[in-house]
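Of the protein chains in this complex, one is absent; all others appear in place.
Each chain carries a letter (A and B) given by its place in the written order, and its residues are counted from 1.
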């Protein structure tokens, strides 16, 4: 049994989902393990990890839009959200709350040399800040 | 230290929560480990995993209903959700978004031969599509 670790640095373009399945699978392949457990950790409080359909850009747009409705920015609208903490702008608190709802971590089994993603499952970084950011995702693999 | 893997195939009856604690615990028991880490992975983008109270069917009904309100289907209602992607019907996008909110994965410690579920915690597959589906959940256990 052995372990391997890696740090991925991903550039986002502001709010929305960026797929990064390929670099993750490439790194796992390079470790040459047959059976194991892959963990991804997003080291931020305003960006998160998501698994969703990797086939249609429309799905990604609809998801981003749904999160705007689910956890609205505070823009002074009647009946709108009210946040005490808005130091970094109206996207500050919503980005923390959306991160909580989707989560910083994924752990996926590796079986017969393949990460157990389903046919339509892609790995995405979900940026919740309006402006582009560089984000760090830590990878950990244990197995043999 | 060793690993074991398994694929569970679960039939759902359409939208709602199906408990599958028993087959998971039975498989873990059969591996004869004392200490370890159990991971469950749901290989879909329109069904997810959930841990909730295993005692009352009413709790399951209330959860399903709450998700209908939280991420509504697009039925053309005024002020309702609007999805670009609706290829497979009004439950298509809501099922992806509800999957994101609950997640595809659980990792649970095994201590003294017991999975560390609390007294009231059951393992559930959360089907988000209206029609019944057959779903695959991958199990991975590492320990000794």
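As a working rule, a residue touches a chain if its C-beta (ideal position, glycine included) is under 8 Å from a C-beta of that chain, and two chains touch if they have at least 3 such contacts.
A quick note: this is a predicted structure, and the numbers were derived from the prediction, not measured.
J.: Go through chain A and note every residue touching the omitted chain.
T.: Chain A touches the chain not shown through residues 1, 3, 5, 37, 39, 41, 43-45, 70-71, 81-85, 87, 93, 96-97, 99-101, 103-105, 107, 136, 138-140, 142.
J.: Residues of chain B in contact with the chain that isn't shown?
T.: 1, 35-37, 50-53, 56, 58-59, 61-63, 65-66, 69-70, 101-103, 106-109, 111, 116-121, 142-144
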